[in-house]
Every structure is written in structure tokens, then in C-alpha cells.
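Note that this complex is displayed minus one protein chain, with the remaining chains in position.
Going by the order they are written in, the chains are A and B; count residues from 1 in each one.
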Amino acid sequence: MLKEWAKFKGFSAKNLPKEEPFAPGHRACQGCGEVLALRLALKALGMNVIAISATGCMEIISSPFPYTSWRVPWLHVAFENAAAVASGVEAALRALKRKGRFPRNRRVDVVAFAGDGGTADIGLQALSGALERGHDFVYICLDNEAYMNTGVQRSGCTPYGAMTTTSPPGKKSIGQMTWKKNVPAIAAAHGIPYVATATPAFFLDLMNKVKKAALVEGPAYVHIYSPCPTGWGTKGEDSITLAKLAVETRIFPLYEVIEGKYYITRKITKPKPVEEYLKRQRRFRHLTEEEIRKIQARVDAEYERLLRLAECL
Amino acid sequence: MGKRIAKEVSIAIAEAVKQCRVDVIAAYPITPQTHIVEHLSELVANGELDAEYITVESEHSAISACLGSVATGARTFTSTASQGLALMHEILFIAPALRLPVVMVVANRALSAPISIWNDHGDIMAERDIGWIQTFAENGQEAVDLVYHAFRVAEDRRVMFPAIVNIDGFTLSHMIEPIELPDQEQVDRYLPPFRPRYKLDPRKPLSMGPVGIPEIYTEAKKAQDEAFKNAYKVILKAWDEFEEVFGRRYRPVETYRMEDAEVALLIMGSLAETAMTAVDRMREAGKRVGLVRLRLWRPFPLRDFVKAVKGLKVLAVIDRALSPGATGGPVGTEVRSALYQVPGRPRVVNFIAGLGGRDVTVEDFEEMADRAYVYMKKKPKEPYEMIGVKE
């Protein structure tokens, strides 16, 4: 428990905020899990925020001139610099408050949104710099496991074996040949006060984590798993089912890192086999049983590692 | 009025930035800009300047943070050079399109490779089309004065474009010169507080940086271009007011001994002082040579420039940057094109000189003027020539 959370009672199904800082009429695909994650995060944050978006699906679908889905002040500059732009916004607010040009006691949460590409790959340096400098802001990575906006190319967050347009399976390839980059661990390595993983399938958990991230003084990082029917070759109606399965198979564990200490927020004692998750998605359709076994072994090992970090063994 | 005190130009620039009461600085060190940002961090550290100094991890993040800061309504400064400016490239275009008036000092330096920390204009000429207001200083006093002017113009509600003040790396940035820093009261009189038309504020939400579909992109760019051209009037007006407050007069185009000149050298930046000596010597030898210096590079002062070169037979443009395989250096091609429609225009000859810290001497300028005389009679074979190359 951090002292900043003392007054926060947590959201429940009964006390969900009514406000929708993100408006309908946006152009996300049917059943987009990323826009749902974005919506829930903003709902948790409320209206007193300044939002910064990296280039990517969420920026494109929310702002085709003359329309915007943002009901809060919003700035998009480029692809790789959301964390740096947020640093500037945060520093400006601090200076203006100190100099009496912005109401001193008015709480404004600065939040940066970026995709997995804008976070794990091209934006990693800017993110690291901003976390290391200790800006008081929230960084939310909306991870749909590829560069979707440009047509489903692989990213550092694309899982092993997945088919994308730049990791196509073929005679000499099984698809993505590398394991998913562990960005929450990289964020945590900066010694920032708060890191969490979340998924829209567990919406209260997601909203509470985002709110806690905002309340924390200093940088906070939330990594949100976001199903993408278009890029994954899944049915729109399955987005939540998949998001749940990702947790229940231990593929995407839910946890927090509070001041360096790991806490598993949803322990999975009887995990479902990863196959159940993989077989519902076209991007994994080509995987052989042997590859699936390999993935299962890796997931098991990673979960063990997480348990050790959380000292739950 | 302040006193003239000997100061390193970089230090004086930092002091001027302080007098402008900046709110946020985001910068990354690179030679020869370092003394500016080091001195600014010192001023912040010891409480002389009440500002946030963001020690970003790269120039790309420096300019990105600056955009976030100005968008939030804070007066914002950065400084860079060479590779750092090149790393900012992507974001530089976004600042004027979003009408975010950052002020930046560029200590001009050559671009790699070979890596060189020394002065030329290769870095800034690669940023010709970014849409920032761009001025070039000749000496330390002018560098400082252009900083006040840059904030004044950039943040003017009729303008709202970012501005770059170019100073030659080392040959200006590291010089110790007698510089008069005005009183704070004068600066405050000249530079009102930053009150942007729009800013990021939850009390009045807006969206900055939307997607420009083909139906709007051209119109958005036209609107930007028109607004940028309109900034010219404000730039001049701000120099008039500068004279009223500080007593020094600046114009977009400077001329020296141009009264009856038939040949003129055209230069930007601190080399103009050496060029003046060359002009004096040529005049003593009975040659009608003058000097034109562009203080304002963007928006290009077309009318004032054409007026300044009227009556010339040959204009020798000295470029401090190479544009490989082009029809001239960046300034040379610009000037040729500016004069093309002008009846009785002078012949434009183009010299590339002073690359990567190579000295350009009085003799070099005399040689260029001499060649210009040769070209009065006979067309040059090549569209541009490099000066001082060892064969």
C-alpha cells in the first residue's frame, strides 16, 4: 500500500464512474480490444487529465479531422515520443503551478498512451528516459502484440510463433522466432513506484490499477493486453473470451510491482493449457504440436519465475 | 541600460534566456552548444532561474518534450547543433504545423561524416523546409538580441510559430565579446508573458495533432504557409519595437558599402565581419564591392532582398554548406530562384566555403570578389565552386 492510495476505496461494479472521457463514433474495428482498454483506462482516470497519444491504431481511429473522440485535452506528436511529450507536459504543469499560472491545487493527471510498437521498440528510449527522470505521469502500453496500424507487422511484443506480415511462417520459419519482450520488467527495473499488468477482461482490476497508477507520485507504468481481431484473425465477439484465456492459461499473468515488490493480483492455480488459447487464433494456426509444447514449457517457466519474484513459492 | 561586459557568447545567450523568464528547458548536450545549456542548468540549480530543466535522454526527446511543454502553455527553450539537430528532424516539422512556438538556439556545426565538431551551416540547411522562423547572428550582441526577438515574435498571437536563432559554432558560440545585457525591466517591457491562444487544459479540452485526411491536408498546409508569410510583418514590427526599447536597430537584410556597388558578396552568420574587412580593402583598391548579409532566412525576406541587390552586376553567394549534386549551395539556389523573375538581375555566382571549421580569410573573400569580377565578363563553367580545396 502506498500512502497516496489511502483514500482510494477502489472501483466496484456498483460505483463505476459515469463519465466517458472517450466518445463513441471512433473508427476502431468491430470488437477491438485495444479501444476497449483505452476506454476503461480513461474511465478510471476521469476528466481531469491531459492525454498524449503515440501514433498508432488508437490515435488514427480517434482523430480523423474534423472528428475527435477525446473529451479530455489531447496531444499527438509522433510515434516514438509519447513519453517525452508527456515529460514536457508534466514539467510545464509543474512550472506553471509553481509560478501561479495554473491553479496550484488542481489535480491533473498526465497520461501517455502508446501501442506495443510505440513502447517496446521505437519508443523504448523515450520511455526509459521519462521513467528514469521521475516525471509524475502514467504511461499506458496498449499491447495488441504487433504493429496493427501499419498492417500487422511483428513487434518486440509479438509472441513466439505468431504469424504477422513480417513474421510469416514458411519453410524456414515458424512465424515470430523470438519470445515476447518483457516490458513491465524493463519498466520495473527503473525502480519506479508502480508497475502493473491488466486486461479488459478483468475490467475492475484494470480500472483500479490505472487509478492507482495515476494516484502514485512519480512515474507509473501499466501494460494492458489488448485483443485485436483484425490482426490476430479472431472473431470480434471473442475479444473478451481471449483476454480471459490469456490470463487463465498464464500466458498473460496479472500482477503489480509496487516499489520493486511483485504481487500477483490474480493467481492461476489450475491453468488451462495454452493450446486452448492458441487454437482460437488464425495467427497461431500453423503451429505444430511440438511448437505448442515449447510454448507451454516457456509459459510454465515464466510463471514460475513470476511466482519466485512474488515469493509465492 | 545595462553595461557592456566581456562575456562568452554562450553564457550571454543563457543569461538572455533567463531574462526571458522561460518556464521549461529541455536540452541534450552537444558541442558546441554545451556552454549554453550548462549555464542554464547552473542558473536553475542555484535558483536564479525559476524553470524546469528536463535532462532528456536525446535531442529527439528534447524537442518532443518542448512541444508538450509549449502546448501546455509554458515558455520553452532548447538548444542543439549538428547531429542533435538532425536527430530532431522528424519533430521539427510538427512544431509549426501545431503552431507551438518553441525557441531554439542552434550552434551551427558540420554534419558527419567525417565527424566534425567544427562550424559550418550544413546542419541548419538540412532543416530549410521545417517551417520555423530562422535568423542568423553575426556577433554576440546580435545573438543575444535575436533571442529576445525570437520569443517576442514566436509567441505573438498573430504568429505562433517556433523560431531558431543560428549562431556559428565556436567562431561565435565560444568567443568572448563585449556584450550589453539589458535590464530585466527592459526585457519585461519588450517581452510580455506567454499567453497562447489555446493550450492543453482540462477546463477547456481540445485535440491537437489529428489525422489529416486528403480532403484537409492541402488546406491545412496552405493555412500554415499563409500564416507563416504573414509573420514577416510582425518580425519587422518586433525589430522596430526592439529599437525603441533597446536602441539597437535590426533589419532582415543588412548591407555594407552597397551604395554604388557592382559586385557584392552575400553571406550569413559571423563570417560577415571578415567579409567586411575584405570589402574595405577592395574599396581601397578602387573596386566597387559591397556586402549583403541575410539576418532573416525564413520566412525569406524576398522584397527586401531584391531591393538590397538592385543595380549589382554580380552577386557572389557564399554558402557554408554543400548540397551534393545540386545546382548550387542551399543559399545559392535560393537566391538564384529569388532573382530569376527580376528584370536586370545580377549574375549569381556561388561559392562553397568554410566547411567543417575551415577558416575563411580576408584573402579568400578577396579572391571570391576577384572571381566575381571575372564572371562579370564570362559565364562560370560550373553552377558552384568550392573555395580553398587543396588539389
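By our rule, a residue touches a chain if its C-beta (ideal position, glycine included) is under 8 Å from a C-beta of that chain, and two chains touch if they have at least 3 such contacts.
What we mean here is this: contacts and distances are computed from a predicted model.
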item: Chain excluded from display, named as in UniProt, from "Amino acid/amide ABC transporter ATP-binding protein 1, HAAT family", "Formate dehydrogenase iron-sulfur subunit", "4Fe-4S dicluster domain-containing protein" or "Nickel import system permease protein NikB"; value: "4Fe-4S dicluster domain-containing protein"
item: Among B:Ala220, B:Val342 or B:Val389, the residue in touch with the chain that has been omitted; value: B:Ala220
item: Option touching the unshown chain, where B:Lys3, B:Arg197, B:Lys377 or B:Lys390 are the choices; value: B:Arg197
item: Contact partner of the left-out chain, one of B:Ile117, B:Leu206 or B:Met376; value: B:Leu206
item: On chain B, residues whose C-beta touches the chain left out of the figure; value: 97-100, 160, 197-198, 205-208, 210, 212-213, 215-216, 218-220, 222-223, 226
item: Positions on chain A contacted by the hidden chain, ascending; value: 13, 16, 20, 22-28, 30-33, 35-36, 39-40, 62-63, 65-72, 200, 203, 229, 235-241
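The rule we apply is simple: only the chains that are shown with their structure count from here on.
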item: Residues on chain A engaged by chain B in the complex (per definition of touch); value: 47-50, 52-53, 59-60, 63-68, 70-78, 80-81, 83-96, 98-99, 101-102, 108, 125-126, 128-130, 132-133
item: Parts of chain B lying in touch with chain A, wherever the complex brings them together; value: 23-24, 26, 50-52, 54-58, 60-62, 64-74, 76, 90-91, 94, 98, 200-202, 204-213, 216, 220
